[in-house]
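Every protein chain except one is present and positioned as in the full complex.
Here is subunit A:
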Amino acid sequence: MKKIHIFGLIVIAIAIGIIVSTYGSASTYSNFTEAEELAQEGETSEVHVVGKLTKDANGQIVGMKYDPVMDANRFEFMLVDTNKIVKKVVYLSPKPQDFDKSEQVVVIGRMQKDYFECNKILMKCPSKYTNEAPDFKEATAEKI
């Protein structure tokens, strides 16, 4: 076997390794029920949950709580997932700036006992310019 062939095999092996590891580290789009099951099984990996914010008659988001004077690093809100399950979501960072304008959000994190702890929120705001296409914003509480 020529050196170039060995070299080629090594490259292919690394490439396959990359693909396998991508599959392994990829998160999943999920819902609260599945997230709860995962948490009960002791799984610590994080999931993406896509959900909607409920708004009252005045356009206020229901269940939203942020009091910077008490704790600037804690923000809570209620989220309805795709299966209409409602859960409290806790975000350990200040309230993201465009949150009030959002309708649909993706929260990334894992289920705790009775709430979903997320460290990243992807917000789908109605577009800046028109109301047809949504526009994205991200907020993250990742710690350094």
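For this structure, a couple of remarks:
One rule holds in what follows: a residue touches a chain if its C-beta (ideal position, glycine included) is under 8 Å from a C-beta of that chain, and two chains touch if they have at least 3 such contacts; residues count from 1.
Keep this in mind: contacts and distances are computed from a predicted model.
One chain of this complex is left out of the view, and of "FAD-dependent oxidoreductase", "Aromatic ring-hydroxylating dioxygenase subunit alpha", "Sarcosine oxidase subunit gamma family protein" or "Cytochrome C biogenesis protein", the protein name its UniProt record gives is "Cytochrome C biogenesis protein". In the complete complex, the residue from A:Val50, A:Met64 or A:Met78 that touches the missing chain is A:Val50. One chain of the complex is left out; on subunit A, the residues touching it are 2-4, 7, 11, 14-15, 18-19, 21-23, 25-30, 45-48, 50, 68-74, 92-95, 97-98, 100-101, 106, 108-109, 120, 122, 125, 127-130, 133-138, 140-144.
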